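Every protein chain but one is kept in place in this view of the complex.
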Amino acid sequence: MTHGHARTARLLIACPDARGIVAAVATFIRDHGGNLLDAEQHTDEEHGEFFMRAELDPGDGPLGRRSAFEDLWRPVAEAFGMTWRVRFGAEVKRMAILVGKQAHCLHDLLWRWQAGELPVEIPIIISNHETLAPVAANAGVSFVHLPIEPGPAGQAEQEAKLAAALDDANADFIVLARYMRILSDGLSRAWAERAINIHHSFLPAFAGGDPYRQAYDRGVKIIGATSHYVTPELDAGPIIAQETIHVSHRDTVADLKRRGRDLERLVLARAVRAHVEDRVLVSKNKTVVFGR
Amino acid sequence: MTHGHARTARLLIACPDARGIVAAVATFIRDHGGNLLDAEQHTDEEHGEFFMRAELDPGDGPLGRRSAFEDLWRPVAEAFGMTWRVRFGAEVKRMAILVGKQAHCLHDLLWRWQAGELPVEIPIIISNHETLAPVAANAGVSFVHLPIEPGPAGQAEQEAKLAAALDDANADFIVLARYMRILSDGLSRAWAERAINIHHSFLPAFAGGDPYRQAYDRGVKIIGATSHYVTPELDAGPIIAQETIHVSHRDTVADLKRRGRDLERLVLARAVRAHVEDRVLVSKNKTVVFGR
Amino acid sequence: MTHGHARTARLLIACPDARGIVAAVATFIRDHGGNLLDAEQHTDEEHGEFFMRAELDPGDGPLGRRSAFEDLWRPVAEAFGMTWRVRFGAEVKRMAILVGKQAHCLHDLLWRWQAGELPVEIPIIISNHETLAPVAANAGVSFVHLPIEPGPAGQAEQEAKLAAALDDANADFIVLARYMRILSDGLSRAWAERAINIHHSFLPAFAGGDPYRQAYDRGVKIIGATSHYVTPELDAGPIIAQETIHVSHRDTVADLKRRGRDLERLVLARAVRAHVEDRVLVSKNKTVVFGR
Partner (left out) sequence: MTHGHARTARLLIACPDARGIVAAVATFIRDHGGNLLDAEQHTDEEHGEFFMRAELDPGDGPLGRRSAFEDLWRPVAEAFGMTWRVRFGAEVKRMAILVGKQAHCLHDLLWRWQAGELPVEIPIIISNHETLAPVAANAGVSFVHLPIEPGPAGQAEQEAKLAAALDDANADFIVLARYMRILSDGLSRAWAERAINIHHSFLPAFAGGDPYRQAYDRGVKIIGATSHYVTPELDAGPIIAQETIHVSHRDTVADLKRRGRDLERLVLARAVRAHVEDRVLVSKNKTVVFGR
């Protein structure tokens, strides 16, 4: 699939299922001098919902300017009752990363970013610990230490600073790369569908704390990792990506943690990449993830 | 994805890449009273080729009749230089199965057919051995034994009978479910893109005879299976589906064969299903396999 | 690994971890004219438990006769506080199969049995429905229909007949091949570590009814199957084998069921095979599964 050249735009659509939507989108693009490069649709027949992702070359005409595109597009969208968004390739997303003490997911994201796999800007890395400050420094990314003070007000105070730091950084979305703290309902809602978490189990099994210990005690023969959008309910948000591997009675809890780290890195990277490429739509607490 | 309701039609297209193809297809369907249910495209940027599969509800107008559909569609297709085919849901494909002595792939195809997973007719099962005649009888499918006589003319004579039997059965496509004989160049060409083979290795490794023994001797840590369209060059046709599993030094050749049988069944079924659902396009000895 | 030749015996051991257990076992076998063919051990360091599976050629001496073997072995076992069992290759296990209306797992077990993958006798297939009687007849296996009458006593009455039928059949273990009924606590306990169930989810997620619908509604990106020993607590017994595959938003509940059937067949077969080959030991509601 075409991966976000600066010259392309992406149009994402959700609406009630109806006749002629693809024709309307395709002719809109053609008639205004654009070229449809790639299109994927999905119809949820159970709920009568239609989803579409179109990647287009806007051409030299009006589709290349946001305001003109939006003005031309709005009547079409209204005719079908669409929820929609458009993103231009030149608009690079700004990704804030929240971490705890564990380095593997952060290392992996930074490495992929440096290797050109994740076309984003990283304005800030935030942590409640200082442990990973050197990793951020090494990558040339600003690091902000926001410790959580003991006592009843500690978390709320830290969250206020966190919210401000994200605003200051002008972040488009957040990645919780093993942050190990639960975001408040308010922050979860403020960043709905824009905060990506990695949980170290195959959800919905083993939600909550210490999932590798839970997995060990239950004696499962697989372990997994799940990346999802954060919602107020813990580990219950829309799932973007999941993966499992086989384990055996020989694997201790330490082995599960070690082997799980490889899963976590892969699954988180896959989810972040899908988000960055505007391939994810959310409906009814589930995701449509186009492409691969 | 929508899986071939009797009321739907599928349009498959290949042509040089150009502007406006999706718009042309979508408006064609809409303007003649149809409804586009699902569409997938693929652009091979390296070769400038465009591929599309559209699944549509033809509606009550002309798109529901083959001759009318074709007459209306032909000018559009010619404008873009398309190779194309249309298939109506009511047209059930006729699948002939060729087997040797091994039962697992045949059993699996018949079971899936009986379970409703493969919406085809099975007019005939053909073998150069009598071993599997009872399996065919049990499923109520006609079995034809075409032994290969020793001597230089044996294979040619058998193939002539085979070709005639396939014609008599009015078969649309052939599945070689561990047939263990090499089709002649002539027969391979006659059934190009309509004869599906299962090879018990991850091609292109271990083509030819006894691939599990080859795999054992090489000491690989995975084994695989590959389903592909038959071409005159042995085990070199367009690949439709592949799968591997891990093996270890503990696995004997007998273990590889036993474990490989599970792979062969799955991979062959996946390929046959893709073919039956008109999800496969071939170009440059490679396949585009839409959906999943 | 050596797969149960008629000439071999298997010794399974569980005991508190201690020095010299392997030496004691190996010298016991050697000193009585046997030959240790394969041995696997596992130490659960967390609980200080030791597990071992030894496969041996008993030779022409006393180890080839059960009573002599047991008399010689008992003092060694007592010295280490072992729980143990020995099985001779000539003692073929008798497997009873319980089914409901769905054919895929039964078909698969029967096919593997006919192909020589499962060296067992199948004295009986039991169902609360008549649907699969023809499948049993076709395989030449006795089929017993034990319907469950409506009303409060229905299940108990049927279970009494079920227990009697299993006794009459002289069954060594039971396979619940999509039986779809919950065994009573009494029956679960009577067949502890000898009743193998297949559940169509990656446990502990989606226990209970209609797991594919549960999976669909949660929007998971994988589905799975789990084979486990039956215990009184539903879907909570010791897990023997698990497997998952990727799914997407395109998969309807019907797709999940269809694709899941392939998983269920593979996972159940893997668990049954491990049980038949005496490779499974149970401790603390978890399994040690030797070999692979």
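In order of appearance the chains are A, B and C, and numbering begins at 1 in each one.
Assume a contact is a pair of C-beta atoms (placed from the backbone, for glycine too) under 8 Å apart; a residue touches a chain by one contact, two chains touch by 3 or more.
Bear in mind that the values here come from a model prediction, so they are computed numbers and not experimental data.
In the full complex, the chain left out of view touches A, B, C.
The omitted chain makes contact with just one of the residues B:Arg7, B:His42, B:His129 or B:Lys161: B:His42.
Summary of contacts with the chain left out: across A:Arg19, A:Arg87, A:His104 or A:Arg181, the touching residue is A:His104. Interface residues of chain B with the unshown chain, by the touch rule above, are 42, 44-46, 202-206, 218-222, 224, 238-244, 246, 248-250, 252, 284-289. Not every partner is drawn; the one left out touches chain A at residues 1, 103-104, 107, 111, 115, 117, 138, 248, 250, 258, 261-262, 266, 291-292. Mapped onto chain C, the interface with the missing chain covers residues 19-20, 22-23, 26-27, 29-30, 35-41, 43.
Just so it is clear, only the chains that are shown with their structure count from here on.
By the count of C-beta pairs in contact, the leading chain pair is A-C. Note on chain placement: the centre of chain A and the centre of chain C lie 42 Å apart, centres being C-alpha means. For the pair chain B and chain C, the distance between C-alpha centroids works out to 37 Å.
For chain C, the set of residues that touch two or more other chains comprises 248, 250.
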